[in-house]
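Working notes, beginning with the structure itself.
Omission of a single protein chain aside, the complex is shown with its protein chains in their original locations.
So, chain A:
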């Protein structure tokens, strides 16, 4: 059986599944339920300076799609709205009762060194395993020059990280905002500042929906709306890219990454791990279904690792990174063709119309003996995969790689005006 124990930037946990800093980790009651359910650790919802912030009523907006709820979730909640001392006392109590779990504390204070010097010893005193610097919150706090307002300025990221590292012995994770052009800028800054790890992605600035009666963005607060932070399954592709980017970059390679962004299942978790993550942080899926989802995440990941012959999390982390390359390293001679399993086909015609209307006219619609039949025209098929994606029947349309002779990449392609000399 696979060993799921995790040692991440000096922080130990019995499995790599942590709850992200968010409403589920705001207080003792929720956190104890999570740990009892089997979560490997938690990142306690962000602490700030007293007096605590005030949160609004009406906090979440949802993106539902074709009957599926919470494909995306957007929130306008700020950091913890409870007094600092209350949170610190609860953290200490939880850590005492769950010594084997990772208890990480998320922090956000004003961008002055004195503020960090004040709060760090208080957190250290709780016995917490580490801290996570919230440089990512993209709404509300950023208007107060904290959260993503810091995370969007690499110089600030580096400066504050350095302050923190100079004032605490605790492992320090820097949480990055995706609301930037190049994730490598803040990631590199965190590394220069001495970060022990990065975590990403924080939420994406968003207007999740508009109430067409109230004529206001959702969630509507007394007739008005504001932008929020977007998360949930819909953001996973964005997160995977950014995680992989940091994992494969020569400068940041080896920097531990805690993967965040729409992780809902063991499969999502495995994808983040192979793209370079060492631990996984979850929020939306738990908010949707409760803490018990971790059971399937643990057994699913474990079973998959057994099947693949991976013994430890370290064996998995970064496995796909050697195959994550720039476009111009792809072989232009590679060719794959759609193949329709006529016995499995239910004659919905979606492959045909997708190809006919929007792609390459490579799927013919035939009527043979008054029965529908859809056939791939190999000469026209460019192997784009669209038909296989729209087909509602599993494995009905497969993409069949064709024999390849040699490798030709764009840098060497005759059509490339700037091609490398042979």
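Quick note on the criterion: a contact is a pair of C-beta atoms (placed from the backbone, for glycine too) under 8 Å apart; a residue touches a chain by one contact, two chains touch by 3 or more; residues count from 1.
One rule holds in what follows: contacts and distances are computed from a predicted model.
S.K.: Quick one: the chain not pictured, UniProt calls it what, "NAD(P)-dependent oxidoreductase", "Heme exporter protein C", "3-oxoacyl-[acyl-carrier protein] reductase (EC)" or "Sarcosine oxidase subunit delta"?
M.R.: Per the UniProt record, that chain is "NAD(P)-dependent oxidoreductase".
S.K.: Going by the contact rule already stated, which one of A:86, A:346, A:377 or A:400 would touch the omitted chain in the full complex?
M.R.: A:346
S.K.: Over the whole complex, note the residues of chain A touching the chain we left out.
M.R.: Answer for chain A: residues 66-67, 346-350, 352-353, 365, 372, 392-393 touch the chain left out.
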